[in-house]
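Input: a single structure, listed below in structure tokens.
All protein chains but one are shown at their positions in the complex.
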Amino acid sequence: MLLKCPKCGVKNYLDPYPFWNFKGKTKCAGCDTFYAVEIATGSPMRAPRPINGTPKDPDLLLPGFADTPDNKPVMGEGKTRPAPRARADVYGKPKPIVRNSRGRLVAGRPLTPADLVGSRARYVVEGKEPK
Amino acid sequence: MANPEPLKGGRRGRPPWPASPPPTSDEVYGNLAEQAREYPKFLESLVHPDKAFNKPEALDRIRVLDCSTGMAIGHWASSMLAELGAEVIQVEPPGGDPLRQLTPFGRKEYMLKDAQRGEPVGLHFLHEMRNKLAITLNLEKKEGRDVLKKLATQVDVVIENASPGQWDKWRIGYRQLSKLNPRLVYCWVGQRGQWGPLKDKPGMRDPVAQCASGFVHGTGDPKEFGGRPTRSGMWVADHVGGTAAAMGIVAALIHRERTSGKGQFIEATAAEGIIRILDYDWVWHGMDGSIRPRYGNWDLAINIYAVNPCKDGYMMVGGGHDRLWYRIWKTVGDEVPQAEEEIIADTNLRNISERLPHTRQVKTYTLLCEWLKDNTRAEAERKLVRQEVASGGVMAIHEVAEYPHFKYRKQVAEFDDQLYGKVLVASSPNLAEKVPARLKWVGRPVGYDNDEVYRRLLGFTRGDFDRLGRQGVI
Partner (left out) sequence: MAAKRKSRSKSKVTLSRGGRGQAGGDFERYCRQTFSPASVFAKPEVLKGYRVLSCTQYILGPSCANYLGELGAEVIKIELPRRGEPMRHSTPGNEGFLYPLSRWVPQSGTGLGFFGANFNEYFISMDFHRPEARELMYKLAAKADVVVENYRPGTFDRWGIGYRQLREINPRLIYVWLGGFGGWGPGRVRASYDILGQAQGGAFSITGQPEELGGSPSKHTIWLADYWGGMMGALHALSALYWRDNVSGEGTFLEYSQVHGVSRQLEYALPLYGRFGVIRERWGNWDTELCVHGIIKCGKSSYPNSDNPQEQEEGYLLISAYEDADFARLCKTIGQEKWMRLYKSHDARVRPESQREIYAALEAWAKDKTKEQAAQILDRARIISQPVWNAKEVASHPHWRERGSIFWLDDPTYGDVLSQGPAYKMSDTPPRVKWALKPIGADNEFIYGKLCGLSAEELKRLEAEEII
């Protein structure tokens, strides 16, 4: 369910699996307003209403993600639920990698035509780490 | 509240299969223009399984002795070969393979009895006993092993799954049998391997291999969604490993005929079958130490490509690349314009790979469910298929069994077996113009073919049968 906060306009995404059938609180990632939410098979049973709450409440479930009206992400600890992560430092962008987990060369970063030998990365072919 | 039963229904109130007859050819193609009808009808005439018995079999010169017991991987491998035409002789210990006794939740009433002896057999075992001959042989006795040595000279393939080195110690391993029959293809199957540090670790049935290969850690809802590692409902690692074993066996036969004239030693394990096909897990780990997390019914590497809840169950929608992405949102936008507008306005979602991070998947699927929540599986599918978007509901077993497309293609078919009567089975997916797989019989009771096989291959006399029977050898 999409919860658009009337106070700050932030769009809170109450993602389908945890929130499909849900009765409890959630919290706007933009202005930290707590909302009482009741959802059955994906549809709100009543409009979310502001309510008192604390971050420690057992019936509090944070949104999976939130963004501003112009689509800037609003995230962070205590704002949205963490993503399933493969490492501590996941950040969702192509990660330039030159050395793999055992320290050897691997062609894991963008190249320019000058970086190529035929179809291969020059630095891998030559065995020298690029500048 | 009582817990729901994991087996639902029962014959009461449920019509016998099929609840509705399969569609006729006219219903399927009748409304199509000649041009649109031509290719599917050509294909149908080319590969329809009803014509399988007019056609040759790919492996019908091959004889396979499957000595695997108590484990599904070997049975799976040999039933793949049996469907493609090989004569497979399933060797069981006297009394039968312990897997014959398996039945869901111990419910004996769900076992089938054959018409001749009334001997109960579990459906799980029976489903992989197709096209095979059943003989018994006690390999723990020396006399039994002597019989096996004779059989090994008469066959092309032997499959076994004894403890690592057991057959070698018994002097019926690859090293010994290949001397008796240099053309023999010998395949050992197991969960983790017959050599290497884990070779003696016990455990012979799935999900042992699922746990040891990284499969279970990656399946199920992520911890962040309240989920835990989850095994496959099926013994899936045995199926994958068994298929790999069958592939190796046919490859070895090709090499034998074409080049060497000799057989060879093959090893296939359930865990390594899964490891081979575990997507990008290893390369990703090698790049930067990533450990693949669970991602529930979503996909780490494609968006949209997921199963989400809908009005009457769970619905799959898939379309990662741009053309389908916009068609999906157009379909959604017809009913929930706000959802489509949100997606179109977000520049972060314009590029195919930039849609992949978790936060963007959350946004995608939350908005998609604004539409799905008011659509049943059938409604959603109808609307999306109009746009050529791959989509469909999660189907329960009775829906699979009754799905018209499957019934029309005989994917699910009732087989009238001489011994077990009418049995609903999943047919082999290997259709072909000339060498299709096929089903000849569903299965056999314990030792049903002893007489035929031992006489034909080893010239056993009445006296031999008496003696070996008394000694508990067969």
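Letters are used for the chains, namely A and B, taken in the order the chains are written, and counting of residues starts over at 1 for each.
Here is the rule we go by: contacts are C-beta pairs under 8 Å (C-beta built on N, C-alpha and C of every residue); 3 or more make two chains touch, one makes a residue touch a chain.
Quick caveat, the model's predicted, so the values are computed rather than measured.
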{"item": "Identified contact with the non-displayed chain, of B:350, B:422 or B:456", "value": "B:422"}
{"item": "Among B:268, B:339 or B:380, residue touching the chain not depicted", "value": "B:268"}
{"item": "Where the unshown chain meets chain A, residue by residue", "value": "17, 82, 84-88, 90-95, 97, 100-102, 104-113, 115-116, 118-121, 124"}
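Operating definition for what follows: only the chains that are shown with their structure count from here on.
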{"item": "Rounded Å distance, chain A centre to chain B centre (Cα mean)", "value": "36"}
{"item": "Complex contacts: residues of chain A adjacent to chain B", "value": "1-2, 11, 13-18, 20, 41-43, 64-65, 67, 71, 73, 75, 80-87, 92-95, 97, 100-102, 106, 108"}
{"item": "Touching residues on chain B, where the partner in the complex is chain A", "value": "221-226, 284-297, 308-311, 338-339, 342, 345-348, 353, 356-360, 362-363, 365-367, 369-370, 372-374"}
